[in-house]
Structures are given as C-alpha cells and as structure tokens.
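This is the structure I have questions about; it appears just below.
On to subunit A.
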Amino acid sequence: MPSMAFDTAHLLAGGLVLVSFVLLYQDRLYGLLNIYAIHAVALSASVAWQAYLQGAPHLYVTAGLALGFKAVIIPVALRRIIERLGIHREIEPVVGISLTMLAGMGLVALAMVVMLKVTTEAAPLAREDLAFALAVVLLGLLMMTTRRNAVSQVVGFMSLENGLILAATGAQGMPLVVEISFAFSILIAFIVIGIFLFRIRERFDTVDLQALHRFRGEAR
Partner candidate 1 sequence: MALILDLAVQGLQMLLVLAAAPLLTGMIRRTKARLVRRRGPPLLQPYRDLWRLLRKEAVVAENASWLFRLAPYVMFAATWVAAALVPTFATGLVFSWAADLIAIIALLGTARFFQALAGMDVGTSFGGIGSSREMMIASLAEPAMMMFVFTLALIVGSTQLSTIAALLPSVGLRVSLGLALVALVIVAVAETGRIPVDNPATHLELTMVHEAMVLEYSGRHLALVELATYLKLLLYVSLIACVFVPWGIARDGGGTVPALVGLVLYGAKLVIAGILLAIFETTIAKMRVFRVPEFLGAALMLGLLGTLLRFVSAGF
Partner candidate 2 sequence: MPLYFELYGVAALLTLAVLAVPASIAAVGRRALYGATLTVCLVALAADAFAMATRFTATAVLPLGLPWIGMNLRLDPLASYFLVVINLGSAAASLYAIGYDRHESAPWRVAPFFPAFLAGMNMVVMAADAFTFLFSWEFMSLASWALVMAHHRERGNAHAGFVYLVMASLGTLCLLLAFGLLAGPEGNYVFDGIRSAHHAPLVLALVIALALVGAGSKAGIVPLHVWLPLAHPAAPSPVSALMSGIMTKVAVYGFIRIVFDLIGDSGWWPGMVVLVFGGVTAVIGVLHALMEHDLKRLLAYHTVENIGIIFIGLGLALAFRANGMTAAAALAVTGALLHVLNHSLFKSLLFFGAGAVLGATGERDMEQLGGLIHRMRGTSALFLVGSIAISALPPLNGFVSEWLTFQAILLSPALPQWGLRIVIPGIGAMLALAAALAAACFVKAFGVTFLGRPRSDAAQNAIETDRASLFVMAALAALCLVIGLLPGLFIDAVAPAAEGLVGGSMPSQSRLAWLTIVPIAESRSSYNGLLVFLFIALSATLAAAVIHRLASNKLRRAPAWDCGFPDPSPMTQYSAGSFAQPIRRVYGTLVFRASEHVHMPRPGDVAPATHEVTLRDLVWEWLYLPVASFVSYGADRLNHLQFLTIRRYLSLVFAALVLLLLVLALWL
C-alpha cells in the first residue's frame, strides 16, 4: 500500500478525532452545530478516501449519505428546532472544560492501547482506523455524560454514531444495508428526540436539564 494513501487515511481519521475534541470545547449551541457539520464532513471525506483505497464503490454512497444527512440536513433541522423552542443557548458542562479535555485525552489513549492490543493480526490501516473510531465513540460518550443540555447530548450521540461508521468502513466488507439502517436509526432517534424536546418544552417551557431537575425535585 503506498504510504501516501496510508498517511491520508491516517490524517482524515485523526482529523475526525480532532474535530471531536473541538466539539467538546464548544460552549455555544450554534457553534456546536456548526462543528458537528464539520465533523460529518470529515467523516464523509474519510469514508470516501476509504472507498477509494479499498475499491469499494458502495462506500461512496455512505460518504454521500453522511455528507447529505449529517452535514447538512440534521444541523439545519436542529437549528430550526432550537429557534422554535427558544432553547437556552449556552451549554453548561458538569465539570470544567479543562477537566473534560483531560478526560478526553485519557480516553483517546485508552482507545489506542486497547485497539492496538486487541487487533494484532489485522492490517495496519484497519487497526489505526479502529483505534481512532473507538476514540471518537468514547469522546461522544464523554460529551453525552458531561453536558446538561439535552440538545448537546443529542449531538454527542450523533458524533458517537459517526465514530461507529468510521469503524464500520475501516473494517473491510461491511454491506450497504447496515449503513442505511444506521442512517435511518439516527433519523428515527432524531425524530423521537425532537418530539420529546417539544413535549418537555410544552410542559416546562424549557429543555434545560437543570431546570427540569428542579421540577422533579432533584436539583443538584
């Protein structure tokens, strides 16, 4: 395998991890959505490069899907929901940003160690891809658990999905069917979450989780 191809793939996957870090760093909701769009673009680029490297044309479709759904449609839709609901635009993390970043670093290290140990017989490209993908997944989870705002949790969930798709494309031979189901599951989850947010908004006039906890009697 030409090393330039290897490096490009490496670069794109690493870029995805970097964008995940940037996602963690965001404290404004619109900024979060924009960075998420970039996340999706990076994903589609990485998938397209994989399609080229592996000679698997169906992955181009995946890249297109990622670009279309996740880079454009979903951020736009979320932006409109935020405007409709009048959601509080600041994202308050549970622990400080610096601590979150440190945790993120630790998670990436963990992902690397685990993946490199587990996949000793696989091709080097696939191994690195998987390592990066696991890192993205863990960072997405970190985002979900350290954010109080429901929308930011949804974005964390979706970045987690991006990491899974990266892993799926990194391992050769995953069929298209699964990717469509992936996309659809995201869509459905998004719709459900949207409805959920609507109803919370109707009842409590807010989707700020901390305010919601006050109503449940469990304010921190």
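Picked so that all candidates are chains of the complex that A comes from, given by their letters.
The rule is simple: a residue touches a chain if its C-beta (ideal position, glycine included) is under 8 Å from a C-beta of that chain, and two chains touch if they have at least 3 such contacts; residues count from 1.
These numbers come from a predicted model, not from an experiment.
Evaluated over the candidates 1 or 2, subunit A touches in this complex the candidate numbered 2. Every residue of subunit A that touches candidate 2 in the complex is listed here, in rising order: 94, 107, 110-111, 113-114, 117-118, 134, 138, 141-142, 144-145, 147-148, 150, 153, 209, 213, 218.
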